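Note that this complex is displayed minus one protein chain, with the remaining chains in position.
Note that the chains are named A and B in the order they appear, and that numbering of residues resets to 1 at the start of each chain.
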Amino acid sequence: MSWKKVVGLIVAFSLLGLTCVSAYEMTPERKAWLATNPYKGVTVRILTLKATVSQPLFILGRKWEKETGGKVEVVEVPLAAFHQKIFTDLITGMGEYDAFLTASWYYGDYFSAVEPYIIPIEKFMKDPRFPQWDPDTVLPAIKKLLTWGGKWYGIPNDNDGQVLYYREDILTNPEYRKRFKAEFGYDLPVPPKTTDQFLDIAKFFNGWDWDKDGKVDYGLSMHLKVGEQAMFHYASWAACYVISPDNPYFWFNPENMEPLINSEGHLKAMEDMVEMVNYGPRAMLAWTLGEGWDLFLKGDAIFCFTWGDLGALAQDPKESRVKGKVGATPMPGRYEVYNPIKKVWKKYDKVIQVGNTTGGSWHPVISRYSKHPEATYDYCAFMAVKENAFWNFTRGWTGVDPGRTFAFLPPYGTASIEDYVEQGWDPHDVKPYTDAYYIDFTNPLQILYLRIPGGEEYWRALDFALGKAASGELSPEEALDECYKDFVRITNRLGKERQLKLFRESVGYKG
Amino acid sequence: MKQKEGSIKRVFIWIIIIAGTLWMLFPFYWAVSNSIKPKIETFNPGSLFPYINFQPSLWAWDKVFTQGDPIKPLINSAVVSTATTAIVLVIGTMAAYALARYRWNIIKSKDLTVWFLSQRVLPPVVVLIPFFIIMMKLHLLDTWRGLVLVYVTFNLPFGVVIMREMFRDIPVELEEAALIDGASDWQAFTRVSLPLAVNGLIATAIIVFAFAWNEALFALTLTSAKAGTMPVYILSARSTRGVLFNVASVNTLLAIAPPVLLALTIQRYLVRGLTFGAVKE
Partner (left out) sequence: MRKGYMKFVFLLPAVVWVLIFTIYPLIDSLRLSFFTYRLGMGVGEFVGFQNFIDLFKSPDYWNAFRVMLIYVCVAVPVEMALGLGFAWVFARELKGKAVFRTIFTSPLFTTGVAVGYLGVTMFHETGGPINYFLSFFGTQVPWLSTGFWATVAILLLDIWRWTPFAFIILLAAIQSVPEEMYEAASLDTASEFQIFRYITFPSILPAFTIALLLRLIEAFKQFGLVFSLTEGGPGRTTEIYCVLNYRTSIKYFDFGHGSAMAFLLLLIVMIVVVQFFGRMRKIYE
C-alpha cells in the first residue's frame, strides 16, 4: 500500500484535468453572475455509479469549484445497488442528493409518481447565466433519451450505443478471404453488412488459430452472465429483425400495450443469437462485461459488438494487443424484416440497418428535492459545454463515449484525426469508430429505448430469457414466450393503463 | 476410545486425516498463493507454488489498496460487528443470568430459552422488507446504527442461550455466599458470576462477531456507499474488468481473515457456542 502513489495519482489526474481542459466561451451574463459569488457555501451532491464513467465528475467537478466557488461531492455506488439507492432517496423524500448520473432505463420510474421525481431543465437552458451548450449538437437518437414528452430533463454526457467491432487485419487477409469464398461462395465483405454475413464469418473463424499465436481463436466474444448487461446485446442485434420503415416498435404495441417480444421476428433474432454462442467460447455464459471485452482485446476474437468503451480500450497498450487493427461499423442489418404489428415478413431492396442507443447513456438529472437546482444545473451544464465534452470523448479512460456533433470527423463533424491521436489513438482506428457511431446515432430507424416504470424488471426479464435460451435450458421460442408472460405480468402489476400512457409518452406516440 | 490398532489401520487413518486437512486448507492456500502472484501469472493455473513456479510479488495487494478502497468496508465491518457483539453481550448476558438463576413461574425458563432460540429459526428474508421500510423511514439506511439494530436482533439468541448454559455450569454457592455477605443481586452478577464466565463470554463474543461480519443479505439491502460492509464490497468488486485471480484473492483474504483468525483462538467452548449450549465439550 503506497499512499504516495494514491496522492500521486490524484495530483496527476488533477493536473491532467486542469491543463487539458480549455476555457470555454462565457457569456457576459455569466461573467456578471459569477462575480456575485452565487454558490458560496453550496455543495452539489451527485450520486453516481462506481465505474470509469464517473471519473470525469471528479475532475471536472474540481474545475467547476474553482470557477464558481461552489463545492461538489460525488458519491459512488456499485451498479447493483444504484437504482435502489436513487429511488429510496426519492420515495422517502429524503432528498440527500441533488443530481443522479442516471441510466436511461430509469426514466420511467422517475415519472411513475404523480409529480415526477426530476425537474425539467429548459428554463435553465435558456438562461444565459449558466454554461451554454447547444442542444442541436446532440444527435437525434440521444436527444430522445434526454427528453420526455418533448421536454428536456437530462443534461448530455455519456452516449451509449452498440456497434460492431472487428479485426480488420484478419478479415482482409488474402489467404483467409480465398478460403472463405471457397467455403461460402461469396467474397468476405469487410465490414459485414447483414446478420447472415456476420454469422457466416463468425462461424468461419471459430475454433482455429488464425493469428498464429499458438492458441485457438474464436469467431466472437460476448458477455452473457445473467444480472449484467447481456440483454442489451440482444436488443442491439434484434432491432433489425423487427424495425423497418414500416414499423418503429420493438417492445409493445402502442395501441394496447401487448408485448411484441415473442413475435416471429424476435424469435428469429433469438435463434440466431443462440447459434452465435457456438462461435465463441462456451464460458461466455458466465462472463461479466469486462471479461467479454478481454477476449477481443487479447486478440483472440474476430467480432465483438458492444459500447464505445471497447474502441477506446483497444488503444491502451497495457490492455490491448489489437491497437491499430480494429475496424468498427454499425450493427449489421437485414433485407427481410418482420412487422410485428401487421405480423408479416417483408423483403426490401436494400439492407435495413437500425440504430440503437442501448446501454445506460449515463447522464445527470436533477432531483425535485434538490435545494440548489441552479447550482446543480450549473455544474452539469459545465460538464456538457463543448470543450469539456470533447475532452471527455477523446479520452478512452473516462468511459464517456462520443455523441455530440463536434466529436465526429468530417463530413459529419468538426473534429480531426489528430485530436484523437493526441490522446493515444492509433490513426487507423479513429475514423471507422467515429463514423460508426455517427451513423448509428443519426439513423432515422432506431430501436426505441424502453423507458417505462419497472424498466429494471422488464430488461431483467429479457436478460433471463436470453440466458436461458443461450444456455440451452429453454428453446428460443420457450424463452421468449416466458418473457412475454413476464412482460404481461409486470405490466398488470404496475397498472396497464398507466403503463400504456407512459409508454406512449416515452416514445412520442401521438395516436 | 482406546483400541489396539494395527499399523496398516494407522496409516489409513492418517491418510484420511491428511487428505481431509488438505481439502480444508486448499481454498485458503489458493487465495494466499494467488494474492502474491505477479500480473502475468494471473491465469496460469499450473503455477501453484511460490518461488518454485513463480516469483511472488505484492502487485495485487498494491492494486487493491490504491485503486480499490477496502479500508472503508473493513472499518465498517469492524465497527458494526464490534458494536453488535458489545450490545449482545451486555443485554444477552443479563437475560441469560435471569434465566439461569431465578425462578420463573408463569412462563418456564426453558420455554423462554426456546423462544429466544426460535428467533434464529426465522429466515431473515421474512423481515427484510419491513426492516428496509423501517430504516427508510427512520433515515437509517446506509448507517452503522441501522445495521447494528438488525444484527443485534438476529444474534441475541447466541448471547442469551449460550450464556445461560455457562451460568448453569457455575456453582451457585459462590454467588449465594456473596449475597449473604451483603452484596446486591447486581453485584453478585458483576463481581462473582461474570468473572467466572469469562471464557464463555469470549467464545460467545467471537461467534457473534463472526456472524455479524459474515452477514450478506441485510448488509446488501441496507447499506451501500457509506456504511457498506465487506460482503457488499466483495459483491461490487466483481463487476469491474474481468476477474483477476490475484486481486480477487486479496479481496477474499481481507474479507475472511478477521473472523477466521479470531476463531482460531477459541477452540474451547466453540462446540457449546455453535450448538447453543446443547452439546458440551
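FYI, contacts are C-beta pairs under 8 Å (C-beta built on N, C-alpha and C of every residue); 3 or more make two chains touch, one makes a residue touch a chain.
Predicted, not measured: the structure shown is a model, and the values here were computed from it.
**Student:** Just to verify: which one of A:R30, A:K144, A:R167 or A:K225 makes contact with the chain not shown?
**Tutor:** Of these options, the touching residue for the absent chain is A:K225.
**Student:** Can you work out which residue in B:L58, B:A78, B:A98 or B:L196 touches the chain that's missing from view?
**Tutor:** Spelled out, the listed residue whose C-beta touches the missing chain is B:A98.
**Student:** Determine and list the chain B residues touching the chain excluded from the picture.
**Tutor:** Against the missing chain, chain B presents residues 1-3, 5, 13, 16-17, 20-21, 23-25, 27-28, 30-31, 34, 42-46, 48, 91-92, 94-95, 97-99, 101-104, 109-114, 116-134, 149-150, 152-153, 156, 159-161, 164, 185-186, 189, 210, 213-217, 220-221, 230-231, 234-235, 237-238, 243, 245, 248-249, 251-252, 255-256, 259-260, 262-264, 267, 270-271, 274-281.
**Student:** For chain A, which residues touch the unseen chain?
**Tutor:** For chain A, the residues touching the absent chain are 83-84, 87, 91, 109, 112-113, 117, 224-227, 281-286, 453-454, 456-457, 460, 464, 467-468, 470-471, 473-474, 482, 489, 493-495.
Operating definition for what follows: only the chains that are shown with their structure count from here on.
**Student:** Chain A to chain B: how many Å between their CA centres?
**Tutor:** About 42 Å, centre to centre.
**Student:** Quick one: in the complex, what on chain A touches chain B?
**Tutor:** Per the touch definition, chain A meets chain B at residues 1-2, 5-6, 9, 50-51, 75-81, 84-85, 88, 91-92, 94, 228, 288-291, 293-294.
**Student:** Where on chain B is chain A touching in the complex?
**Tutor:** Touching chain A: residues 61-62, 65-66, 136-137, 139, 141-142, 220, 224-226, 232, 235-236, 238-243 of chain B.
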